[in-house]
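Below you'll find the structure I mean.
All protein chains but one are shown in place.
The block that comes next holds subunit A.
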């Protein structure tokens, strides 16, 4: 029990968060409730098992990669701050945002969304998607449904088409070039 404004105040640094992420107060409350619901033991932070308990996520072929995206390398927990900032990637792009030269790029810009997806591929974080990493993702998405050879040929073809500097890996710039423009309006969560 409590007012909307007082529930909002219970969330630490909520003003800063709202500004950084662009979520509205109602969304913040919604996400906070969700965070608390996932945090079944009330510890104030989430661990990979809490995410793993979400059934629909467990049946997602790249579910564990998505979970991994929430955790900074070396960290075993996610606090609410990080949780919201990562989810902010999936807000639709603000079309009417004025282009200020010195302000940092908003979290939900097309570029940052692409970077998020790039990191899903690039698990060793070396800035490039190697053939192996691509194969691993293909395996996750296709499982036993295709043969090894088919997987390899898909990987080869993809690298061939995207790899412009011929280093047998796909850098972020190359990834950007092959990604469709329409990405942000359909592929991400709408408000």
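Simple rule for what comes next: a contact is a pair of C-beta atoms (placed from the backbone, for glycine too) under 8 Å apart; a residue touches a chain by one contact, two chains touch by 3 or more; residues count from 1.
We take it that contacts and distances are computed from a predicted model.
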Looking at UniProt, which of "Ribosome biogenesis protein WDR12", "U3 small nucleolar RNA-associated protein 4 homolog", "Glycerol-3-phosphate acyltransferase 4-like" or "TruB pseudouridine (psi) synthase family member 2" names the chain we cannot see?
-> "Glycerol-3-phosphate acyltransferase 4-like"
Of A:27, A:45, A:85 or A:131, the residue that touches the missing chain is A:27
Which listed residue, A:55, A:125 or A:166, touches the chain dropped from view?
-> A:55
Full-complex touch with the removed chain, picking from A:10, A:43 or A:157, is A:157
Residues of subunit A in contact with the chain that isn't shown?
-> 1-7, 24-27, 29-31, 34, 37-38, 51, 54-63, 66, 87, 90, 116-117, 120-121, 137-138, 141-146, 149-150, 153-154, 156-158, 162, 170, 175, 178-180, 182-183, 186-191
